[in-house]
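One structure follows; several queries about it will come next.
Omission of a single protein chain aside, the complex is shown with its protein chains in their original locations.
All chains are identified by letter, namely A and B, in their written order; residue positions are counted from 1 within each chain.
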Amino acid sequence: MAHLKTPSTVRRGLAGLALLATLAWPALAAAQDRFIVMASTTSTEQSGLFKQLLPAFKQATGIDVRVVAVGTGQALDTGRRGDADVVFVHDVAAEQKFVSEGFATERRDVMYNDFVLIGPKADPAGVKGRDIAAALKKLSVTAQPVVSRGDKSGTHAAELRLWKAAGIDLATARPAGYKECGCGMGPALNMASSLNGYVLADRGTWLSFKNRGELVVLVEGDKSLFNQYGVMVVNPARFPHVKADLARQFADWVVSSAGQAAIASYKIDGEQLFFPNAAP
Amino acid sequence: MNDLVQGLSSAARLLLGADSDLWSVVALSIRVSGTACLVGAAIGLSAGAWLAIARFPGQALVVGLLNTLLALPSVVVGLVVYLLLSRAGPLGALGILFTPTAMVIAQSILVVPLVAALSRRLVLLALADGGDQLRSLGAGPFTTALLLLLHERFGVLTVLLTAFGRAIAEVGAVMIVGGNIDGVTRVMTTTIALETSKGDLPLALALGVVLLAVVALLNALIGLLQWRSAAPREALA
Partner (left out) sequence: MKAPARQTLISLHGANVRFGATPALSGVTMDLRRGDRLMLVGANASGKTTLIRLLHGLLQPVVAGSVQTHVLVPEGTAPRGAMVFQRPFLLNLSVRWNVLLGLWLHGVPQAERESRCRQALQRVGLASLAGRRARELSGGQQQRLALARAWALQPDILFLDEPTASLDPGAKREVEALIQDFAADGVTLVMSTHNLGQAKRLGSRVAYLEAGTLVVDRAVDDFFSGDDLPDPARQFLRGELPWHT
């Protein structure tokens, strides 16, 4: 007895289902409105700056900025892959390398904020003051928990520079309680909070951080704690698809008096977080 | 404990407060995971049905591989899809990295092995009951498998619900391929991760409760459907 093959209706039904799944996605078609992708850092986004800055930019130019917030290392890598149009991070040395490798034609100063040394109110290691090198020397000989981001971010790079500047070689003279979490600023603060330990943080994330426990700011104001931000347009010569024109509008705006004013006006609890310092 | 209590009360306030940001995040989560489920259903059910009836050398190997893929970590899927869709990667020209479409693709990949493995089981069991009789009626092997899926449609619905749960609850894949862009690719799970890392634990908990509520609602709807169709009717003479 002959048996029949799969009826054509079945085959048509399957094709219809697949088509339906793709048609249920109108977003693909709407992808042509004006937007750029900006790779930036988690600490910048978590400070809340973008929620004020980007709407101002959109109002001035009609351009949407889509922020992918990751660690500095990953943000630069995103730029190197051509997956972003603008890179906005805070690690001058790494940015200069980025430019020298040809992924951007220039970097421009935009603003700075500062790092602060956070620790338990009781301060068992006695680091309170305005001298970060002295504070780090004291920490290196205690067994108090010291949390490090350990994630190759701008903050992590700054932390490593500060230890070096204080004359401490982490490879040989690591503090007994030193813990690297390989994580972002928020999780590092969370860890310090639960361990009642010390951690270097950017002021922005600290001001927005809600899980403080007994932590307070212990060291601030030292010039070496300043954290410089730079903006770079990803090089269209390298990646033709980059929206260079729109990206340049952003870079130009953020260093213009309008952008700089928007940065300065951003405050948390009345405190200014970022200090514009673009070249005039 | 305080955080938990705060979280619950925040959750209640969020749900009743009709916060438009929250609802757009919820809507995106449902859209992304729902679409991934549909795609996963189309591919997974066909694959599962085919694997249940196919006979070819190395079949046991394929089924073993499928079962291994059930435990695919979502971050790994996210990483692989990211590498494929990045401009530096083979499919970069599509330009869909950091969009909801990329998230759908990643979650579909997560969901297909699940649907295929479970639907294959469903079909195998049903084949034992009715495979012969459907063949006697003139159905080819693949049609038989599909008919049995139709026959076992509530089992299939449970499988799809499981798949939806896996998709909507994962954070590793969507975080990497979507970039957690505010207003564009931010979904419930990535928002929970973000708020947790910011230290805003009550809000994170509240969002977690909302996520559970969404899945629970879906579960309840399916349960209702099953109950209605299984309702006893008068016995026939």
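The definition used in the following text is that a contact is a pair of C-beta atoms (placed from the backbone, for glycine too) under 8 Å apart; a residue touches a chain by one contact, two chains touch by 3 or more.
Computed from a predicted structure; not experimentally measured.
Peer 1: Using the document's definition of touch, tell me which of B:S9, B:S24, B:Q59 or B:Q133 contacts the absent chain.
Peer 2: Selected residue, touching the omitted chain: B:Q133.
Peer 1: Taking the full complex into account, what residues of chain B touch the chain not shown?
Peer 2: Residues in contact with the chain left out: 129-130, 132-139, 143, 147, 150-153, 233, 236-237.
Everything below uses one rule, namely that only the chains that are shown with their structure count from here on.
Peer 1: Using the average of all C-alpha atoms in each chain as its centre, how far is it in Å between chain A and chain B?
Peer 2: 31
Peer 1: Quick check: in the complex, which residue numbers of chain A touch chain B?
Peer 2: Listed in rising order, the residues are 3-7, 10, 14, 17-18, 20-21, 24-25, 27-28, 31, 37, 42, 45-46, 50-51, 66-70, 80-83, 183-187, 189-190, 193, 205, 208-212, 239, 241.
Peer 1: Which of the residues in chain B come into contact with chain A in the complex?
Peer 2: Per the touch definition, chain B meets chain A at residues 35, 38-39, 41-42, 46, 86-89, 92-93, 95-101, 104, 135, 138-140, 142-143, 146, 179-182, 184, 194, 196-201.
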